[in-house]
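With one protein chain held back, the other chains of the complex are shown just where they sit.
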Amino acid sequence: MDKLGIEELIRDLSTLDYQNMCNNDFLLTWEKSADEISATFTVAEILRGMREQNISSRIFDSGLGVSLFRDNSTRTRFSFTSACNLLGLEVQDLDEGKSQIAHGETVRETANMISFMADVIGIRDDMYIGKGNTYMRNVAESVQAGHDEGVLEQRPTLVNLQCDIDHPTQSMADMLHIINHFGGIENLAGKKIAMSWAYSPSYGKPLSVPQGVIGLMTRFGMDVTLAHPEGYEVMSEVEDVAMRNAAESGGNFSKTNSMAEAFKDADIVYPKSWASYAAMEKRTDLYGNGDMDGIKALEQELLTQNKNHMDWTCTEELMATTHNGSALYMHCLPADISGVSCEHGEVEASVFERYRVEQYKEASYKPYIIAAMIFLAKKKNSADVLQRLLDRGTPRFF
Amino acid sequence: MDKLGIEELIRDLSTLDYQNMCNNDFLLTWEKSADEISATFTVAEILRGMREQNISSRIFDSGLGVSLFRDNSTRTRFSFTSACNLLGLEVQDLDEGKSQIAHGETVRETANMISFMADVIGIRDDMYIGKGNTYMRNVAESVQAGHDEGVLEQRPTLVNLQCDIDHPTQSMADMLHIINHFGGIENLAGKKIAMSWAYSPSYGKPLSVPQGVIGLMTRFGMDVTLAHPEGYEVMSEVEDVAMRNAAESGGNFSKTNSMAEAFKDADIVYPKSWASYAAMEKRTDLYGNGDMDGIKALEQELLTQNKNHMDWTCTEELMATTHNGSALYMHCLPADISGVSCEHGEVEASVFERYRVEQYKEASYKPYIIAAMIFLAKKKNSADVLQRLLDRGTPRFF
Partner (left out) sequence: MDKLGIEELIRDLSTLDYQNMCNNDFLLTWEKSADEISATFTVAEILRGMREQNISSRIFDSGLGVSLFRDNSTRTRFSFTSACNLLGLEVQDLDEGKSQIAHGETVRETANMISFMADVIGIRDDMYIGKGNTYMRNVAESVQAGHDEGVLEQRPTLVNLQCDIDHPTQSMADMLHIINHFGGIENLAGKKIAMSWAYSPSYGKPLSVPQGVIGLMTRFGMDVTLAHPEGYEVMSEVEDVAMRNAAESGGNFSKTNSMAEAFKDADIVYPKSWASYAAMEKRTDLYGNGDMDGIKALEQELLTQNKNHMDWTCTEELMATTHNGSALYMHCLPADISGVSCEHGEVEASVFERYRVEQYKEASYKPYIIAAMIFLAKKKNSADVLQRLLDRGTPRFF
């Protein structure tokens, strides 16, 4: 994208109503208006364009981006660091193992103590149903109160880097990939996307990816099908969101217990393993009670249950049934690839390999999506500021 | 604070004799002259004012701040990172677990090897009596020698982030909070501050906080009372410092074994748990001998000993006996709050909660205090440099 293209996007941005995002958090995509979602995509594309044109988008001369990962992470960690760094923030990890948090202090206290110079806080907390998003809201309320009470000069912005309910940086990156793949939002009405469960030899994968996908992709007039074996239900609240979204956008949301039905004539397929909501709830309770034997037993039970559905795998045969036999295959990565990372997994190696580069590009949007979320939460007049950055023309790379 | 206020502080600073701080370390407050202590407060306020006015105080275009934490830490870690980041330094943690230090190399060698591009080294080493401060001095001597011998181009500055003797970044932040709370140093003469031991269900908390408080707060003409049960003595050398300070400043330093006596008519109370000097010495020896059974036995002994003093807790009843029943309650955080973080702790929940915001503000000074320590150790003509930064007017946030 050249400078003219960037300026056109800035003009598009200036027609959108995104000002409410300022000093606000990004926790669930369905809390954001259509304009706000659009603004996030647009700013992401502008930031990407500016970087490609070697124009710095550094808006912070100093300031911290705090990261808190309550689950292992490579790509999200690097995406968050990349986004912060692009804007001029230094990442400081809150490593709960090295901290005094076990000492019994409250979320409110920790949130304030780490935020004296923090402009953004990114949290991944996806392991326990009913906990992660709630924790993020506690942190957000705490820093808001700290700001109101004069403790914090600036109000750090929360970015949900994956919780028990949604994975907005993932679904937004996925969606931006879809938009670019199909040449624009205007081409998406009526397109069929299959968000399908798939077999994996591991257990307990978060529900936030399928929930994030059905909660977001239903907003663009698409025909969204959620497929899974019985017993792998997602949160019914998110299904309600998807239903409402579909009605509003003129699209469709349906469910099926047949992978084949979901794939039939699909334009996009997203086969991926997850644990059922009920299982995640049980696990959360067992952890809460410290019942380690119970957890081991549950793990065995779930793995056995998974094995009943080893036929839920994305094969060439299934791909052939999609629209023109050439649906866009998507995954949040890393995938369980049959014969590569495991014996039997979510996808056949040849399917994965054919879409490998596409998936890497899908992932490449995430740093820009996160940077856009931060930017819009920090600058009420983002369009003006972006134009000024363009005019400033400081090179990223001298 | 507006720009005029900042300029006034810069003029105040220029009347002080702080030049000796340059290329020097900040290890114990009582090694610093009254002017140097004043300069540190003044620079901290200036840096805070500049940040509030969105003026960058970045003096480093590149350079490292090295952190070495030999004890868990959240707030001090974030304060140090915030301070370094504010001035333009990137923090690199020296994680002894991931290093080759166990390999048997000397302090002198490690200190030089990590310092080729280090402008500051912050160390927390508070666990073993007689060790922490000594280690810091070894590091300081090592990098001074390295600089003199032509190994290190610049001489990194040491900042004591808590040792066995003092906790200067804490006591200086505490003191700046007191100064602001009472409207200026000139209002402190004769004010009574009670630094009191308090019961906690944990054991082995460092002595550096009470020692830091009596070593610093006695310099301002205040009436400082140290209260603890028999057997919880602090280092006698620091008591001597407090005595000397009090005599010089026209204040008072006294000791008592009664919490009630200390609180009576106090303007400020600082109730906090610590281990006794004798116990810390014993523990240091046991660790030195690798006597893990001995350590476990000592821990039990100390916890039992603590339980004899569960009445040493900051209650509403006690608070009512302070000056006008409204002494300023202080704590370095995290506190052991009865009914919140433990069953019985250092303070009643209602007292803590009433002063919660005040305590968060108390903590908020720490990053600026650390930044001021670094600034003064780096810039002989700090007043001029700060004025030039103000004139430069680079925004922190574009």
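Here are some notes:
Going in written order, the chains are labelled A and B, and every chain counts its residues from 1.
In this section, a residue touches a chain if its C-beta (ideal position, glycine included) is under 8 Å from a C-beta of that chain, and two chains touch if they have at least 3 such contacts.
Everything numeric in this text was worked out from a predicted model, so none of it was measured.
Screening B:54, B:72, B:92 or B:202 for touch with the missing chain picks out B:92.
The chain omitted from view is touched by exactly one of A:24, A:40, A:62 or A:79, namely A:79. Residue B:117 is the one among B:1, B:22 or B:117 that touches the chain missing from this view.
Residue in contact with the omitted chain (choice from B:59, B:158, B:227 or B:330): B:59.
As for the chain not pictured, it touches chain A at residues 51-52, 56-58, 69, 72-75, 77-79, 81-82, 85-88, 90-91, 202, 333-334, 336, 340-342, 357, 360-361, 363-364, 366-367, 394-398.
By the touch rule set out above, chain B reaches the unshown chain at residues 58-64, 66, 90, 92, 94, 98-101, 103-106, 109-110, 112-114, 116-117, 119, 146, 149-153, 378, 385, 388-389.
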